[in-house]
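With one protein chain held back, the other chains of the complex are shown just where they sit.
Per-chain numbering from 1; labels A and B assigned in written order.
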Amino acid sequence: MSTTDTRARTRFTGRTAGLMAVGLVLALLTIAPLAVMILGAFKTETDVVAPELLPTAPTTDNFFYVFTEVPFARYLLNSFVVSAVITVVALWFHSMAAYALARLRFRGREALFMIIFSTMLVSLPVVMVPTFVVVRTLGLVDSYGGLIIPAIFNAFGIFLLRQFYIALPRELEEAALLDGASYWRVYWNVVLPLSRPILSALSVFFFLANWNAFLWPLTITSSPTLRTVQVGIAGFQQQYAGNWNYVLAASTVAALPMLAIFVFFQRQIVESIKTAGFR
Amino acid sequence: MASQTAFSRRGLLAGLAAVGAGAALGVVGCARSGAAGPMQFMNFYTPQDQGADPQLIVQAEWFDKAIASWNANHPEQVEPIFVPDYVNPMNPRIATSFAAENGPDIFLLSPGEFLRYFNGGVMLDLKPFMTPDAVADFLPEAIGTRVVGDGIFALPMEVEPLSIYYDIAAFEESGLAEGDLPRTWEQMLDVAERLTTARRSGLVLETSPGYYQNFTFYPWVWQGGGDVIDLRTQRATLTSPSMLAALELFAESITRGVASRTPPASGEIVSGFKQGLAAMWQRGPWSIQEFALQAPEHRYGIIPLPTPPGGQPTTVGGGWAWAVNNRGRNPEAAARFVVESVGSMSRECIDRCADWNGRAKSNMPARASVSAAMEQLPSFTDPARSAVRAQLPSTRGEPRYPPVLYKALSNTIQSVQLAGGDPLAQAQSAQSTIESFLRTYEGAALL
Partner (left out) sequence: MTTTDPPVTRTPRLARTAGRAVESPMRRRERRAAFLFLLPDSLGLLVFVALPMVLAIVLGFFSLDGFGHLSFIGVDNYLRMVGDPQFWLSLRITAIYVVVVVPVMFVVSLALALLVKQRFPGVGFVRSALFVPYVISLVVVGLVWQFLLIDKVGVISRALEAVGLGGISVLGSPNTALAAVVVITIWFQMGYYMIIFLAGLQDIPSEFYDAARVDGAGPWQQFRTITIPLLAPTSFFVLLTSSIAVATGGLDLVYALTKGGPASSTTLIVYFIYEQAFLFGEYGYAAAVGSTLLVLLLLWSGLMFAVTRGGRFSNVDD
């Protein structure tokens, strides 16, 4: 990534070598637990609790077992669909709301913003039962709707987008408004394209948060066809608790899509956060 | 959705407005779920999609068969609902569904949770649907904690007495023989010490907080004549010498380093023994089936719980029961389903229950007729099952206590066992919590 730091160049000097050593040690320590998980997924049942770190007889049986004996593919698909729909709809709604809160003038704007902001403080255990009641009243228990719709509305995204829009130069919008464009046109043709960096950053975070959601899907669904990967893995662990090789293989499968997305988009994620004004 | 360049804003907003208004009205009205749809049977066996484990398949098939047999002959259909992590009392699924007036019609219930549902007023008396000989057929240690007044509010399908399971290879490696099997608490800790290695825990007593840990704790108290609640006076008796002795036993097993602070192999006895991580384990008969299907060659044995000086051999019998929600879609049909499945004197029902305890699972039966029928099954002569069966006379049913009482006892056990708490001080604190709770308690008797 481009850095504004001036003098340092990617070259070996005493200083960069020292930094590199510190950085690598910290990096390896950080990913060690995940490395242990992935290595364990390739071990046999007895190897997995043996002292050796590396598998003595590497095997992919655990993955076959996970995929053939449990509909993990289905869980992955459910998680993907649910997370993707939430992400797209939520970003669309939030960017509209944030645009209005940042740019359009109306009475009570600050108060409304504070109210929306304060909903960020609501934690799931406090509102789980009332939320369940609401969702049941809407007939959404044990359905994709129940998994998706309540998860769309989240003040955090509105808050971040509003911060972004406040920091955004207004000239383009104002020019468009002077040219007679409607607010919707300004939003759609000017603001949204300018929001691309923060939207792509937020989409990763939204997708991540929903992919990793556990308690709500556990509460709102019961039919196996709706099971998400986190609920699936919790149930899996319950039944194969003694077989860490299977549990670690299933954990790896659950974590891999996120790791892949991260590796693939990491540059963009970091760049996006940088330009997004999260700060 | 966002990629659509044109959309009907008005339509969308109108839809959202309708949804919002509907929610607001619905919450205020809090309407009960209609009578539509099949009756829901929440359980932790079927439908099973995580089905590699042979015993899970066998057990799921047993439930499927029982449900299919009812559905084939009755218009009121039953639909099983599998709830992951059901046995964890913290699981929000069942609690939220009851709280939202959308509880299951039929559900599996352990004694530990009985009073929460009974005192909540949601359980249907099943006795009117049973014949008198069927009522008499249930063994007192199985049905006792499900009876309130003249009613029977859940039908147990099994009795699961706790024993000590031991790994024969671990004993041999440690130079111990059959004659060294412990009969007293002291021997148990001494033997556990010899069995403990850098890798292996000599003894496994439950350490995770929960109904299950309380369940495993009761017999150690009872052996010395103590109790949590005096059955006759309904008063808390947490500071009795036998209560304190049991607490000290749990604490000493940890401080001497002979029992594990967390369950080896995540609490799976078969893996724990196979991987050499544990030698003795307080456990119930469901594990016999686990060994038979997962490691049929593995050598293990079963002995009764060792006793304190002057104590009586006593153990506790758990087990799940079928219960009916009296606010369900069709409570009367649900009750008939439960009675026909596990509580009638028909040959089919008795055979079904015998099949559950004698083949699909490895538990003791809850009924005399089922016990007799099981004598005809090949599993009857299995030494492990026989060892458990021999303990039935000294088995007392798992008590039913309300959540406040359960939690007070749980805190006491946890503190003394794992945090170095003083047994007397902790017991006194729980005693006063429970006393003040019982002063205003108006629910069913604590048994």
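Just so it is clear, contacts are C-beta pairs under 8 Å (C-beta built on N, C-alpha and C of every residue); 3 or more make two chains touch, one makes a residue touch a chain.
From a predicted model like this one, the values you see are computed outputs, not experimental measurements.
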Residue among B:Pro128, B:Pro241 or B:Gly257 touching the omitted chain: B:Gly257
Residue of A:Thr59, A:Ser143 or A:Gln163 in touch with the missing chain, whole complex considered: A:Gln163
Contact with the hidden chain (one of B:Val78, B:Val122 or B:Leu203): B:Val122
Residues of chain A (touch criterion as defined above) contacting the omitted chain: 1, 3-6, 8-10, 12, 15-17, 19-20, 22-24, 26-28, 30-31, 33-34, 36-37, 40, 49, 51, 53, 93-94, 96-97, 99-102, 104-107, 109-110, 112-113, 115-131, 133-135, 149-150, 152-153, 155, 158, 163, 166, 170, 174, 177-178, 180-184, 187, 208, 211-212, 214-215, 230, 233-234, 237, 244, 247-248, 251, 254-255, 258-259, 261-263, 266, 269-270, 273-274, 276, 278-279
Residue numbers in chain B that touch the chain omitted from display: 9, 12-13, 16-17, 19-20, 23-24, 27, 89-92, 95-96, 98-99, 101, 116-117, 119-122, 198-201, 207-210, 257, 260-262, 264, 266, 277, 403-404, 407, 411, 414-415, 417-419, 421
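Following the convention adopted for this analysis, only the chains that are shown with their structure count from here on.
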Chain B-touching residues of chain A, taken from the complex the two chains share: 45-46, 49, 65, 68-71, 85, 88-89, 91-92, 128-130, 132-134, 136-138, 141, 184, 188, 215, 218-219, 222-224, 227, 231-232, 234-244
Touching residues on chain B, where the partner in the complex is chain A: 1-2, 5, 9, 19, 22-23, 26-27, 30-31, 33, 42, 47, 49-53, 56, 81-85, 91-93, 96-97, 99-100, 102, 265-268, 270-272, 275, 277
